[in-house]
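Note that this complex is displayed minus one protein chain, with the remaining chains in position.
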Amino acid sequence: MALYNETVMDHFMNPRNVGEIENPDGKGVYGSPVCGDMMQITIKVDDNDVITDVKFKTFGCGSAIASSSMATEMIIGKTVDEALAVTNKQIVEELGGLPAVKLHCSVLADHAIKCAIYDYAQKHGKTYKGLEGFDPNADDDDENPEGCEGPGCKA
Amino acid sequence: MALYNETVMDHFMNPRNVGEIENPDGKGVYGSPVCGDMMQITIKVDDNDVITDVKFKTFGCGSAIASSSMATEMIIGKTVDEALAVTNKQIVEELGGLPAVKLHCSVLADHAIKCAIYDYAQKHGKTYKGLEGFDPNADDDDENPEGCEGPGCKA
Amino acid sequence: MRQVYMDYSATTPVKKEVLDAMMPYFTEHFGNPSSLYTYGLEAKDAITKARGQLAHLIGANPDEVYFTGSGSEADNWTLFGVTDKLAKKGNHIITTQIEHHAILHSCEFLQKHGVDVTYVGVNPDGTVKLDEIEKAITDKTVLISVMLINNEVGTIQPVKEIAEIAHKHGVLFHTDAVQGLGNTPINVHEMGIDLMSMSAHKIYGPKGVGALYMRKGVNASNYLHGGAQESGHRASTENLAGIVGFGKAAEMAEANLENHIKNCSALRNYLIEQVTKTIPGTTVNGTMEHRHPGNANITFEYIEGESILLMLDSVGISVSTGSACSSKSLKPSHVLTAMGVPVEKIHGTIRFTVGDFTTKEDIDYVVENLAKIVARLREISSVNEKKGW
Partner (left out) sequence: MRQVYMDYSATTPVKKEVLDAMMPYFTEHFGNPSSLYTYGLEAKDAITKARGQLAHLIGANPDEVYFTGSGSEADNWTLFGVTDKLAKKGNHIITTQIEHHAILHSCEFLQKHGVDVTYVGVNPDGTVKLDEIEKAITDKTVLISVMLINNEVGTIQPVKEIAEIAHKHGVLFHTDAVQGLGNTPINVHEMGIDLMSMSAHKIYGPKGVGALYMRKGVNASNYLHGGAQESGHRASTENLAGIVGFGKAAEMAEANLENHIKNCSALRNYLIEQVTKTIPGTTVNGTMEHRHPGNANITFEYIEGESILLMLDSVGISVSTGSACSSKSLKPSHVLTAMGVPVEKIHGTIRFTVGDFTTKEDIDYVVENLAKIVARLREISSVNEKKGW
């Protein structure tokens, strides 16, 4: 049994939407290299609140890169509300599953996207239902390795 | 490496002087089946105190049988005094060595012969230097297995 | 010279199919199963397959099977691991007087470290005294360990009943099934076994691989500490080829079980019949009712076992005196002692075990030679029927 399934490997070996949008409408960074995973998401949102472009940059393991790639694919073309409705579980499902120890990567991807949208919302004076209760500085639930300062949005 | 050397194996597989002399001049039995070794020695002694015949019967392991066989060969044709001078070390030497855990077999053979000579001496009112201090009922020095009543001459 | 191996309980040859299964894992697919690259993952898959094969043979879930370096290690792990884990609950173990030394010597060591051990006796036929087990249970009892098949006399113990007694009192039950595996049907769940020791080299697998079945929910402390192998329960780089061999041997044992039991029993019974008919002064030790299919434990009166063994060896026949492990010590077998066999007769006892490569001609060869050898040694012996002991 391979470490990752074919979909994960495909998104890891050939990640979609790698890069950084210049002058993005929103930008989110979540995680930290100390924890082993750090994702940066930049988004373009048009006047209809549709996410027209997303780019990611990720420092992290295979599943972190694959999760970022899949997450960007999933939200391009969606409205912000729709994008906020995407859960980490859906990312895992789209990837066809992740090993148990790697599930937190999908959580990171999900959070990084929310961070980017949060940034967009802040800058554009918007509020979204999907952001209610979202704490950009919250740690994820995983036990952090020693020395890891915990994630939290760093835009 | 075989368990026993060729000489031992030869004396075990083709033991010399097996049997029981009818009307022996001396008879000694040493050890017990409970201890795993019991030897019976019968001897014929002529008027010149020369041991003219020896026969053994042994219940015991390979080295017990080989030691008995070798010991009988060593004392046939010897005077009683010469026979008493034979030590268990010499038996081991003639056998070309025994495994450490089996050395006690040579002690048994030595004792069984002394028992037979002791019997001869008792019956014929003789005394021998070599029997001084010989206690026919003494245990040998080995640690006996549980349940073993200890050797001691049983004529 | 004809070679007749009749000591299958001491160890078995590796079957050709088993060796064939192992071969690729030495030089080709040699990866460390903990490694994340393809070489490692392939190795991991091979172990997963073997775990499934062994689990299937005993009716366990694969994740309840942990590979070890030997049957002895599985025994040690159980005793040290359970007493450590349950130290707060109590410090008392119950076992029997006829266990393998891997159990008995571990118990002796534990006794020096504050654990109380009750050694339950056996009946003259080699079956454990069930009533004594239940009587021995106290509120400090944490484990009952009774072997499935005795290695010397081949008696099959009523482990299902013992497991029930144990569970009635909330006590864990372990069985050393090193001799039982592949020689009697085993279903750990049906039999109520909480932990079970196994070894590959008794079922035509390689030496140096064992396994512990540990029921889900039972969580003995680790015994080998280190890397996270075996789901974090047993450290050491896995014996890859050995484990693959164990798996294959288990698969074959399962497919072969009925035939194996039928053929071995028939040959063994023929051996016993011929020996007792041809040679006077012989006794078979242990019940014939629930018995290892290959085991014939026979006392030859008035002669000593090592002599018999050596003379048989000189005509190419391999047998053992009592237990293989104690054959170098001068102590009489603790199993036969516990059964009440007189010591002098224990010294004259030989264990024959037939196996999958034994033929009827082998038995005839053994009986013919044995008759001569016993007669010869009785001629030499200082004790006999007339003289008595």
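In order of appearance the chains are A, B and C, and numbering begins at 1 in each one.
Going forward, contacts are C-beta pairs under 8 Å (C-beta built on N, C-alpha and C of every residue); 3 or more make two chains touch, one makes a residue touch a chain.
Keep in mind it's a predicted model, so treat the numbers as computed, not measured.
Engineer: Which visible chains touch the chain that is not shown?
Structural biologist: Counted over the whole complex, the chain not pictured touches A, B, C.
Engineer: Among C:G226, C:P280 or C:G340, exactly one should touch the missing chain; which is it?
Structural biologist: Selected residue, touching the omitted chain: C:G226.
Engineer: Identify the residues of chain C touching the omitted chain, counting contacts across the whole complex.
Structural biologist: Contacting residues on chain C, toward the hidden partner: 5, 7, 10-16, 19, 22, 26-28, 30-32, 34-40, 68-73, 75-76, 100-103, 105-106, 108-109, 199, 201, 206-210, 221-229, 235-242, 306, 309-310, 312-313, 317-321, 324-329.
Engineer: Touching residues of chain A against the unshown chain: what are they?
Structural biologist: Missing-chain contacts on chain A: residues 3-4, 9, 12-13, 15, 18, 29, 32-34, 36-40, 56-62, 64-65, 101, 145-148.
Engineer: For chain B, which residues touch the unseen chain?
Structural biologist: Counting over the whole complex, chain B touches the hidden chain at residues 1-3.
In this section, only the chains that are shown with their structure count from here on.
Engineer: If you average the Cα atoms per chain, which one ends up farthest from chain C?
Structural biologist: Measuring from the centre of chain C, the most distant chain centre belongs to A.
Engineer: Would you mind pulling out the distance in Å between where the CA atoms of chain B average out and where those of chain C do?
Structural biologist: Inter-chain centre distance comes to 40 Å.
Engineer: Between chain A and chain C, what is the gap in Å from one C-alpha centre to the other?
Structural biologist: About 56 Å separates the centre of chain A from that of chain C.
Engineer: For chain C, what residues touch not just one other chain but two or more?
Structural biologist: As it turns out, chain C has no residue touching two or more other chains.
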